[in-house]
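For this view, one protein chain was removed and the others were kept in their places.
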Amino acid sequence: LYFPRREYHENVYLEQPGGTSLLQIHALKDSEDEEVYFWLCPQLHIPRAGAKDNLWFQISEKTGLLFLNKSLDREDFDTLFAGNWMSMPKLILQVYLTSRPFQGRECRESYTKALVKLSVVNATMPACGSLMPSQLCFADTDLSFHIKENKPPGTFHQLQRFALQQQCQNASISYTIIADEGLPFHYNEDITSIRVAQTLDREEREKYELIAKCTVREGSKETSTEVPLLVNVFDEDDMPPFLPNGTSTTDAVVEFSRKEGTVLAALMVYDADTTPIFPIESSRKKYTGIINSSDPWIKETFRAEHIFHEISFRPNGSQVRGTRHEYKLVLNKNISVTESRSFQLDVIVNDTEYQGPNKSLTLHFNVSVLPISIQFSNVTYHFTVNRNAANFSQIGKLCIDNCMRFYGVNVTYSLQTPNVSCYAVTIAQGQEGKFGILYVNNSAVLQRHDCKEIQYPVIAREERSKKEAYTLLTIVLDGSLIHNDDDCPDSCAVSKTRSECEECGGVGVLMGKCQWRQGSGKGITTNYSTCSPSIKTCPDGTCDAVEIKDEKICPQDCTRANIVGGHQKGVLGTGIRAGHGVCHCFPDISCYCEKDDIREPLCDDMC
Amino acid sequence: AGRGSRGRNCRLHSLMVKVRDLGLGFESDEIVKFKYCSGSCQHARTNYDLTLSSLLQKHAIVPGPHDRPSSHPCCRPTKYEDFSFMDVRHAWKTVSQILAAECGCVG
Amino acid sequence: AGRGSRGRNCRLHSLMVKVRDLGLGFESDEIVKFKYCSGSCQHARTNYDLTLSSLLQKHAIVPGPHDRPSSHPCCRPTKYEDFSFMDVRHAWKTVSQILAAECGCVG
Partner (left out) sequence: VLAFEHSNNCITAENNCVADSACNASYQILQNCSQSFAKSSFFLLHHEARDRCLEAEKFIQTSYFKDCKCHRRTRKQEEQCLRIYWTVHSASTQADFHLEVSPYEDVVDEEPSKTRYKHLETQLSGSRVFVDTTNPCLQAVNVCQLNHKCMRLRSNYAQICSAGQPCDQRKCHRNLRHFFERVSMDFIRPLLFCPCQDEICGERRWNTIVPECSFQSTSKPNCLVLLDSCLKDNICKSRLADFQKQCKPSSTSSDGCSLKHSHAACLEAYMGMIGTAMTPNYISNSSDEVTLWCSCTKSGNQKEDCDQILESFANNRCLRSAIQSQMRLNQVTRVLNEKVPRV
């Protein structure tokens, strides 16, 4: 049994005699053989005042007619609403249903309930003349109902307002229902009741909009009022999952991206039923997706993730909500580069709340795990380094085949002992273990004339599988030595002008001198002016594996210190993404972005 | 201190300025009540200041191009405030330590 | 900051001076190594300083005769030392807070 409405509203006046009918409540059956008995909870509730014993209202057990069994007088009003200054205080009754007659007055919470919100007017029933026709017609302008699909027909509402219409005997009040042809509703003009005449199917239609028209005739005067009457069809899980175009198979290839969380492939399952997301717990349990495999490796290495989206179906023109369930095959852990196998992985999808046949179906993922080769495409790599290069100057990158496409594959690069005792260069591991960055770590060696060409054997090793690749690195030194002024700062970023910048070196410079980047100068821009060891790598928005070793190299990319002046921080909170005018830094202390035309007042006392 | 001098001492001043005129490169139509510190700190000098002032005057000390010996405490903010505004693209920006909240003769 | 620029930052300087030339009116033949603070505080500026500099430069702020808004922290002693000596009449004198012991960019 269930109520077609959650709430009913009506007015109650003082001194209305006992026995006055107030409101007709309806219930609908879940099955034909059910009987309907109506009950009132013993307590009524008054907002702000709490619960009180119900001495005034009764409901007919068989018909659901709510009536006054004892008149509500002024004294009752005062005891009920003592000090409640609201102009029209409200009291709330709870009606519940049982399908067997019993005398017990226990209002168990497991029973479905409807609320009756009675506005208590602190006056006697008004004379008929003082009432507006619309007041006579409808207690509630919100006529919306819900009817469960697949349930037996039944009456779900009665339009007439008993008490007021009893008061105005000489007014003729009639109702009609305006609706499209062929709707499954029947209106009984005599008792103004509306009935759903057949079992409804939400997957056919989930919303019906009718109009209740009320006409009041008093003598020659006739007025009519129309109120929309809305019926929502409640869903029941009566439809099985199905595949949109029969495709339950797809390929899932694991190659370069072998990292936990990688989405390999996705398949869709549709359901004509709705899937509520709230409450979240029960929503999650409604549709499950389990990997059907006894192979522990498969169960450990893959997982099925499920999200759902609401979609619309359009059976015969009306729009009906349904669900598209998306099942993704996801790596549950990193996979070794050597792993290589192919198999079919099945995911069993189950609509747990659907009771009929075919409540579950199987999705097939053709999984192929391809091995990755760890190898250098070149037999040798050749770089030229200027003898004036400073420590931390970046020479180049070493990268095995496809290294930039790897995810979840950690490659370590290392230089072995060179052919000559000229130890000038080393290698830093790039982000996410993809490549190695060659840089100078002993600039003094570059200035030795006996060091002209240095060869390093290079090993690239994949950490998990220990697979290795080899190549040969040749470093050729060239350029004639130049001298830097002793007064030069260690960091290029300290310089604020082109002249200061280009007359000095600093950590990370490639050719002995810092490089000036002239910006566009307009507002706060990513193209700010600054002095850099190498414009190619600094500033480039990334605090790379070499720059991170010492903030003096490229504070423009790496600083975490205070940045003063118009600026915008780097995406990861480090460095200067955009700046105003010239950006210069006192590494590890502060950076400034300011217009270069602001002349510092040179003295204090002397002004 | 004479009747007039209290007005001259180091204290908080304010000025209505458009954010775009602060000189920091921001483009915004909002204005800000820029507060700064100014005024004399003569009353807070020490023997050090008297001596330094005298030596500077007698050119016994000749400051280098970047040197700036100060022979009295300076009138500076002792408390700052940040300031947030919407720029012309309606992005929120915050400038830290831009408004003086309190002033004092420091150093 | 490299060797070059460190030299310009606010730091302790010293100068051999006769006590009588300190300008405090003492008569003594003793000399003192007068220590004072000088140098750039550029690296300690805040947004307040940049803004004040810009407004002063654009004459949006026109300081009064006694006003001297300082648009950068000032290089000042952060610790002082007293100094005692015998004057020409061999009486012991002590001058408090006359020598800078440590310097810093304050304010």
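Every chain is named by a letter (A, B and C) in the order it is written, and numbering of its residues begins at 1.
Keep in mind that, in the parts below, contacts are C-beta pairs under 8 Å (C-beta built on N, C-alpha and C of every residue); 3 or more make two chains touch, one makes a residue touch a chain.
Predicted, not measured: the structure shown is a model, and the values here were computed from it.
Counting contacts over the entire complex, the absent chain touches A, B. Summary of contacts with the chain left out: across A:Asn122, A:Asn232, A:Asn410 or A:Thr426, the touching residue is A:Asn232. Along subunit A, the points of touch with the absent chain fall at residues 43, 45, 47-52, 83, 106, 108-110, 141, 144, 146, 232, 234-235, 274-280, 283, 308-310, 569, 573.
On the side of subunit B, the interface with the absent chain consists of residues 16-18, 29-33, 81-86, 90-94, using the contact rule stated above.
To be clear about the criterion, only the chains that are shown with their structure count from here on.
Annotation: 60 Å between the Cα-based centres of subunit A and subunit C. Note on chain placement: the centre of subunit A and the centre of subunit B lie 48 Å apart, centres being C-alpha means.
Taking each chain's centre as the mean of its C-alpha atoms, subunit B lies 17 Å from subunit C.
Contacts with at least two other chains are made by residues 23-24, 53, 63, 68-70, 74, 95-97 of subunit B.
Within subunit A, contacts with two or more other chains are made by residues 564-565, 594-595, 598, 604.
Listing the residues of subunit C that touch subunit A in their complex gives 1-5, 7, 42-47, 49-50, 53-54, 56-57, 68, 70-72, 74. On the side of subunit A, the complex with subunit C involves touching residues 485-491, 494, 504, 506, 564-565, 586-587, 589-590, 592, 594-595, 598-601, 604, 607. Contacts from subunit B toward subunit A in the complex involve residues 23-27, 53, 56, 63, 65, 68-71, 74, 95-97.
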